[in-house]
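The complex appears here minus one protein chain, its other protein chains still in place.
Moving on, here comes subunit A:
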């Protein structure tokens, strides 16, 4: 468990930092323009979703919290810190619970499944995660009076973001799962051995 924990922690850190840099530097050039700045696929959120699929709910919740915290303080963020942390934490928890409670165990215990989670599951998890994440982030903004945006304006952005996230999930989630497989393979082996 110990070596494996370090492995998947490393996998998450690499994936999150990579996703963050891609999200703010590369993607804005290809963004979906809805007025001012473009809506881009939320790669960090998708990494958290993939982590929730590949590992367990507990780890996904913690990973979501950490990734959100980074998103909150890394430039060019200028909103009240803690908002993305809460949003991604909820995403990790909810996606983790849904995936691991309601489907015949995907991922966590069977190496075959880690390799290939069903595509519909991936897309559903990305869509749900995206909607929850964007909504929680927007609503906390209203609560702490951070961004003066009307509720009617939130919906189109959330929907466009959802669409882009689902498309991006086709690439990002498998990539993150691959990373998990590479960096946490010892862990997996251990677990299979322990179970057998």
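The rule is short, and it goes like this: a residue touches a chain if its C-beta (ideal position, glycine included) is under 8 Å from a C-beta of that chain, and two chains touch if they have at least 3 such contacts; residues count from 1.
The rule we apply is simple: contacts and distances are computed from a predicted model.
Only one of "Acyl dehydratase", "Cell shape-determining protein MreC", "Imidazole glycerol phosphate synthase subunit HisH" or "Iron complex transport system permease protein" fits the UniProt record of the hidden chain, and that name is "Cell shape-determining protein MreC". Across A:85, A:132 or A:177, the residue that sits in touch with the chain not pictured is A:85. The omitted chain makes contact with subunit A at the following residues, 1, 17, 20-31, 33-40, 42, 55-59, 61-62, 65, 68, 70, 72-83, 85-86, 89, 93, 96-97, 100-101, 104-105, 108-109, 134, 137-138, 140-141, 144-149, 153-154, 156-158, 161, 195-196.
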